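The complex is shown incomplete by one protein chain, all other protein chains being positioned as in the whole.
A, B and C label the chains in the order they appear, each numbered from 1.
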Amino acid sequence: MRKLLVAGVGVAVIVGALALTSFRPSTAQQQAKKPDADSVVAPRLTVADSGQLKGPKQPIFFRHDIHSGQYKIQCQYCHYSVADAAEPGIPTLQTCMGCHLAIGGSDSTHRVEIKKVRDAWRQKRPVEWVRIHTLAKHAHFPHMRHLKAMGPNACATCHGDVARMPQVFKVNNVNNMGFCISCHVERKVNRDCTACHY
Amino acid sequence: MTATTHDPSRPAMTHAEVTRDIVNTLRTPSRGYYMALFAAIGMFLIGAATFVALLKEGLGLAGYNPPVFWSVYITTFVFWVGIGHAGTLISAILFLFRSPWRTAVYRSTEAMTVFAVMTAGLFPIIHIGRQWIFYWLLPYPNQRWLWPNFKSPLIWDVFAISTYLTVSTTFLVVGLVPDIAAVRDKMTGWRKKLYGALSIGWTGADSQWRHYSRGYLYLAALATPLVLSVHSVVSWDFAMSVIPGWHGTIFAPYFVAGAIYSGIGMVLTLVIPLRRVLKIEHMITEYHFDNLAKLTLLTGTILFYAYGMEYFVAWYSGNTFEQETFWRRAFGPQWWSGWTMIICNAFVSQLLWFRKIRRNLTSLFVISIFINIGMWFERYVIITSSLSNDFLPFAWGQMNPTWADWGILVGSFGWFGMYFLLFARTFPVVAIQEIKEMIPMPRRKGGAH
Amino acid sequence: MAKTVSGVLASFKYEDSAVDAIKGLKAKGFKDLTVYSAAPNHHIDEALDQPVSWVRAFTLIGAMTGCAAGFGMSIWMAADWPLLVGGKPIVAIPPFVVLGFELTILYGALSTVAGILILSAMKSLKGRAYKPEFSDDTIGLFVPCSPEQRGAVRTFLEGTGPEEVTEHGA
Partner (left out) sequence: MSAPNESLDRRRFLKVVGITGAGTAALSGCSTDQVEKLIPYLVQSQDQVPSLPTIYASTCTECAAGCGLHVKTREARAIKLEGNPDHPVNAGTLCSRGQAALQGLYNPDRVAGPRGRNAAGKLTEILWNEAIDQLAAAVKAAGNRVAVISGAGAGTFDDLLSQWVAAVGGKLVRYQAFGHEPVRLASRKVFGADELPIHDFSQAKYILSFGADFLETWLAPVENQRGFANAHGFDGSGMAKFVYVGPRMSLTGINADQWVAPNPGSEASLALGLANAVLNTRTDVPADAAVLKPMLAEYGLDRVAADTGLAPVQIRQLFDEFASVGPSLVMAGGVGLQHRGAADLCAAVNILNYVAGNVGRSVKFGGGVTTGDGYGALLDLERSMAAGEIDVLIVHEANPLYSVPKQGGFRSAFEKVKLTVSTSLFFDDTAAASDLLMPNLHSLERWDDARPRAGVRGLLQPVMEPVFKGAATGDVLLQVAKKVGGALAGFSAPTYEAHLKSVWADLGRARGATDLEAFWRGALAKGGIFEPAPAAPPVRLAATAGEVSGAKPALDGDGEFIFSPYPSSMYHDGRGANRPWLLENPDPVTKITWQSWVELHPETARELDVREGEFVRLTSPAGSVEAAVYVYPGIRRDVVAMPLGLGHLENGRFAKGRGVNALDAIGAADGQGFLPYLSTRVKLEKTGHYRKVAKTEGNPRELGRGITEAMPLAAAVKGLTVKQAYEAAGHPSHEINTELEVEAIEGFRESQLEKRKLGAYALTEPQWGMAIDLGRCTGCSACVTACYAENNIPYVGEEEVLRGRELSWMRIERYFEGGDDGRPISARVIPMLCQHCDNAPCEPVCPVYAAYHTPDGLNGQVYNRCVGTRYCANNCPYKVRYFNWYAYAKKAFPEPLNLQLNPDVTVRARGIMEKCTFCVQRIRGAQHQARLEDRGLRDGDVITACAQACPSGAITFGDMTNPDHRVVKAAKNHRGYHVLEEVNVRPAVTYLAKVVPGSEA
């Protein structure tokens, strides 16, 4: 009988506690770590390794760590509309070929992948990349506003240190509203619903 | 004074007989009972199927016709919440008033309350557009950092209904414990074990009765304001709006009276057959029904007044919107529903002025059916006809219910009946210990006390 | 099986005999009697005359907690993310009264039940003799006493006209 009593009391207490307490969802977000220039040397990987790497396998084993890390190509070079439009813009094959007409790749692992790009270009067949950061269709995220406010290196705030990723993976669940809000509260900026939802 | 007495509130029985007769109600039931149970389950399945269809296709299946955005579902919701009120009134308020006649009936009415509110509780979920996220109405911590809007009457509703359900359930269970113990001591085998567990070690020792009686008193004291508040809150779902026909200050008392009226109607509908089925006619007697009927008459008359007052205010306010609404309530496209409500509630209840009718179970039963119908229509009229024609004539529209509306309505009765029947079969529907409390124990020396 | 408490159990069909027995025993200075009855019975209460139950304290505290919780929750949550609706103040007390009220009742009721359970559990009935008919039509009276005293108690009880008297415990 006593056990039952304890249980009974417990329930009452818990009900009370629940209504009173309310914890904040932890929305720890990974801050932009400035890749210190020299240290970045992309590891040698073959497409075979891409299976082990985090993040989805892409039709072409494109190496952000080489392009943006090792060779320090600005994000905006390929993601051309990120500073003036809501959409960052996915580089066209033409953009790729701009360099890869000339650059064939330093070693075999690169050559294989670059060949894929050239073939696609020859066959006029766009590459179908697997999307990693997807936002629900009812949320509108204007990239340009965020770059305007946080500067050109703001990308890592949400996308993580892509410059060190052989294969891009999702660092933050950008589709979690809490992820956006925690930042907006912290920075004391607009929290109005219709800023994103319309 | 001896055990046989002229006080009609005290059945002329000994404690032993009381226990025996009530425990007998838990023995193997009649065929009639099973038929009733299966009927209820069948009806419930109809409702369930309809709900699945709603989930799959959308609320469009029901007869909604903007501007009528609420209709049968909310109507039925309010109907069931209302039913609940009679139970708590009888078990709690009359307990405080120490009115003797409640004893025999309060257990069954209280059970009715719990199951009615359980039924009502389903409707807010059924009627919303995205049923699968109904829980967004609850204030639970979430990663979106969002809370519900406590200024919304609908949130008040959520709290009122869940509180009401919890409290009346507690009240019922607490009341049951000593009786379960009594049953336990009469049972054998697994039944004894079952009731033994449920009686959480009740022995009827003075050390238990002492706190029990006190606690029960306070529970009643808490339930009393609650029962009055719940239907007030429900009425505010409407009264807080700007819609002519809803935007009324008398809504709270009006709804509470209506709720009790409908509740007692349902009590009559349930108890009249129940006492026969369970062979407890000698415990629930004409005397009790007479009192129930008087209560019905009182609340029915209050409703009569409220109806009149609504029309008076509409006229007296000079508010063209109100006037149009009430004119159409009586003579508009849905006049029939308006008149059903007035006849079934305002007029039929007046028959109870006659003692003959009050004490004749057949007539009472018929009247109770009228009350149930009338009170369902009252909510239908208030909700549907008020919405049909509000401010902008261009946007007016009439709704006609479809199978999806009726399916859910039928289902709700099935769901309710199912639980009630199972309860009547499993637990004493008459409060053993309270009856005994009223029957003085034999005294060797005799004489009054 | 808990070890039984040593004592004498008497069962009465007649209310006044039970009352006499209780009075008598109290007069003899016996404490901690346990009286079983199928329904609360004020004659027995008088005979035992015990202080009023403390359940009310539970009720009061629970109710007050609930009231605080109701208002606290609604006010804090409204202010946590201020959203304007219908031109009303962000923190508007009148609507929050409903929340305060509902939780008052809810907590009040739940803690009352908790009170009943806790208080009646304070006094353990373990090992005290009990008979099924106590929940029917018989009043039971258990007098815990040392095996030595049993005889005396028994004889006293038999004098008060019980149905039967039995001794318990090793």
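In the analysis below, contacts are C-beta pairs under 8 Å (C-beta built on N, C-alpha and C of every residue); 3 or more make two chains touch, one makes a residue touch a chain.
Here the structure is a predicted model, which is why all the values come from computation and not from measurement.
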item: Residue in contact with the excluded chain [from B:Gly42, B:Pro66 or B:Gly308]; value: B:Pro66
item: Hidden partner chain, touching residue among B:Tyr33, B:Phe134 or B:Phe423; value: B:Phe134
item: Residues in chain A touching the chain absent from view; value: 56, 80-81, 84-95, 121, 124, 126-131, 134-140, 142, 144-145, 148, 175, 190-195, 197-198
item: Touch list for chain C against the chain that is not drawn; value: 79, 82-90, 92
item: Interface residues of chain B (partner: the chain not displayed); value: 57-60, 63-67, 69-70, 124, 127-131, 133-134, 136-137, 146, 148-149, 151-155, 158, 237, 240-243, 320-321, 324, 387, 389-397
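What we mean here is this: only the chains that are shown with their structure count from here on.
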item: Distance from chain C to chain A - Cα centre to Cα centre, in angstrom; value: 63
item: Distance from the mean Cα position of chain B to that of chain A, given in whole angstrom; value: 56
item: Shared-contact residues (touching 2 or more other chains) in chain C; value: 73, 77, 81, 83, 103, 106, 110, 113, 117
item: Multi-partner residues of chain A (at least 2 other chains); value: 1, 4, 19, 22
item: Partner chain B, residues of chain C touching it in the complex; value: 13-17, 33-41, 43-45, 48, 50, 52-56, 59, 63, 73-74, 77-78, 80-81, 83, 85-86, 88, 92, 95-96, 98-99, 101-103, 105-106, 108-110, 112-113, 115-117, 119-120, 122-123, 125, 128, 130, 132-137, 139, 161
item: In the complex, chain A residues that touch chain B; value: 1, 4, 19, 22-25, 27, 176-178, 181, 185
item: Chain B to chain C touching residues, read off their complex; value: 14-16, 19, 139, 145-151, 155-156, 159-160, 163, 166-167, 170-171, 174, 178, 181-182, 184-186, 200-201, 203-215, 218-219, 222-223, 225-226, 229, 233, 432-434, 436-437, 440-445, 449
